[in-house]
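Step one of this worksheet: look at the structure below.
Missing here: one protein chain of the complex. Every other protein chain is in place.
Chain naming follows the written order as A and B, and within any one chain the residues start at number 1.
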Amino acid sequence: MNSFIGKMLNVDLTSGKIETVSIPTEWAEKYTGQKGLGTRILMEDLDPKTDPLSPQNKIVMTSSIMAGTIVSCSAKLAIATKSPQTGTITDGSIGGHAGAELKYAGYDAICISGKAEELSYLYLDPDKAEIRSAAELKGVGTFETEIRIKEMAGDPQVKVLANGPAGENQVLFSCISTERYRQLGRGGIGAVMGSKNLKAVAIRGWLDVHVPDMKECLKVAKELHAADKIDDAEYEIYTDGTPILVDFSQESGLLPTDNFQEGTFEGFEKINSASMKEVRAAKKACFSCAIACGNYLKGSKSDVEGPEYETIALCGSSIRNDSRDRIIEINSICDDVGLDTISAGAVIAYMMEMTEKGLHDFGIRFGETEKAVEMVRKIAFKEGVGAEGAMGTKKLADKYGGAEFAMHVKGMEIPGYDPRGSWAMGLAYVSAPRGGCHMSAYPIEAEAWGDLDPYTYEGKADLVVGLQNSQFAKFSMGVCDFWPVASDNLAKLYSVTYGGKWTAEEVDIIGERIFNLQRIFNIMAGFDGGDDKLPGRFHQENLKSGPPKDISMPEEAFMKSMQEYYRLRGWDDKGKPTLEKLKALGVEDRFVQQYETYLATS
Amino acid sequence: MPLRVKKATCTGCKLCQLACSGWHERCFNPEKARINVEHDYNEKGIHIGIHFCNQCNKCIDTCPENAISSNGKWILVDRNLCIGCKTCSKTCPLDAVRYDSEGKSVICDLCEGEPQCIDWCPKEVIYFREKKTQAGRETT
Partner (left out) sequence: MKTTIHLKLYAGLQKYASASDDNHPIETGDSVREVLNRLGVPPDKPLLVFINGNRSKATSLLQGEELVKVFPPMRGG
């Protein structure tokens, strides 16, 4: 017995039919868990042209294969779906307990399709799975939703994934919460849940999770935790959490300021980690995590577990907000109503710039932080100008202009690292399958914060390809990003939990396979290399301060680098994977044929 | 010689529970661990609770089958005598009793001297308390 159970709960919200099905071992072997398994399950019978907010779209929840075990940072759950914000495949990952609890309930995955007639929640434990009414929770925030679901389920130990009013209102960048302190769902996963009338998923488990050799598993896990020093009392992610990055970004001149007009922010010391620590009352870890990145802060008006660096950048410096209290307030509201803080901040920044430039009056300007707090609520409930904000920067720019400074890629707003300060981040943003995302690859560590020259594309395509392959494996097998585990050690951890004897090469091939599977989903959804581009601001304007001052990042050089990226990936010059590449990676014949048919008929 | 905890340092990772169930029950299941942690973020803030046997010995006195005893250093449950009646659990003031796959009680026995929870805790929350004797201090 090993940590892969082999069972998926199939839920059709339209008919109410729920059944347990087997997951083929081959899927676990080729795609492992989390991101990879979620992608594979989604591809099984989801037409890539499906309307994301229709009942035909699916929500696939998949645990890390190692979730439930003692491997640190393994209690992760991925949720994959077709994004209503971008139209690409999107998958996010959440910590807390949910990933492990699903294993203790006896499942590796849940697949939800259809649409419930009334607002409902899904309850599951080892003995039963039911769709239950959540009508009384309409419009209720995620915090209260969790409390009430636990009461309704009659069990305080239930782990809840809660959708908020933003998701119910189908805001395109709405997300979900769990245990009040962890969120998931860039790309509008909340909206997909909302379109299905699904208010929450409640999971309760009490079964055992097994590994092939317990003694060996305990020994290897212990050794590798120590080897990577993840419980080190001086590990920055523990001592400070992600806010430590504010000083890194400010000094490197790439901290988004005034909607990416600048890369340094005058008020950065009011919102950096040293400032956050002044009001920190506790540290918090996810289940099984030796690191403990979470920071519980008590602001003067609100408290929050956070803010993450991304929130400080996009809801702080980028909207000219130097108030720690206001950032805490905005973060707390976003977590409760269910809004992705990166996209929310980016939309507000766009609205501010449009207003200041006189291109369209959204009634808010840079630095108007009280209005920013109100705007977040208005977006969640689509009230007044909030209904516009809820569309996201891409649709707003289509409607009102300002496309050069609508800071998104494929509709997903760009996170807290100005690529003019670390050029490979731009390659990462455009090649990430779900849009402007920093999770597929994080080359800034090697560039602006490492040894490589940040202001060249030389060697960067190769860097990004390598990082993406290993990240995709890591987020599938998988552990949290904050454990910087190399592929060979990831292979060892996988071997003692799932079984077998895996190598670093096999691990990276799994990552490459998953990456390509997501890419062909996107191609079949209608994308190609023409969509792999950055907003005009990055190529047309130079930063005026910090190390990247006056350095141009020309579009021509970027496009040349993307051609190199396609070549290294084994794709054609339009960014489409070749059939040979897919076959060489072991992608199943049926997907190769499906893709081949699509290319021939489009 | 019961365990002690620096509660405020606990981050709620529950690696102690995973180590306990892994070591004793040869599976990973926090429900079967002999130490139990709550670390919840609610409307009042962060609530931390850490439950484990502190050797008050009430279970020994109330077990109807005399299945529980102490060797002076830790609690012992005789699995051959235990009938799974759960009286010890109902008596325990700290909710420190759990059950194995046969429903028999499991109570912390300090891993017979080398607690796995202490070994695995990443933040050094759990430690041994020095035992005071009438003559003075005696380290355990």
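We adopt the following convention: contacts are C-beta pairs under 8 Å (C-beta built on N, C-alpha and C of every residue); 3 or more make two chains touch, one makes a residue touch a chain.
Remember, it's a predicted structure, so these values are computed and weren't measured experimentally.
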{"item": "Displayed partners of the chain not shown (whole complex)", "value": "A"}
{"item": "Candidates A:E29, A:E130, A:E445 or A:E596 - the one touching the absent chain", "value": "A:E445"}
{"item": "Contact partner of the left-out chain, one of A:F366, A:Y457 or A:W483", "value": "A:W483"}
{"item": "Contact residue for the chain not shown (choose from A:L245, A:M407, A:I514 or A:M553)", "value": "A:L245"}
{"item": "Residue of A:F4, A:Y235 or A:F268 in touch with the missing chain, whole complex considered", "value": "A:Y235"}
{"item": "Touch residues of subunit A, complete complex, unshown partner", "value": "234-237, 239-240, 244-245, 247-248, 251-253, 273, 438-439, 442, 445, 448-450, 454, 481-484, 546-547"}
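As a convention for this text, only the chains that are shown with their structure count from here on.
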{"item": "Distance from subunit B to subunit A - Cα centre to Cα centre, in angstrom", "value": "38"}
{"item": "In the complex with subunit A, residue positions of subunit B that touch it", "value": "8, 11-15, 18-19, 21-23, 25-32, 39-43, 45-46, 48, 101, 120, 122-123"}
{"item": "Of all residues in subunit A, those that touch subunit B in their complex", "value": "68-70, 72, 104, 143, 147, 179-181, 206-211, 214, 217-218, 222, 225, 230-231, 233, 281-292, 294, 296, 298, 303, 305"}
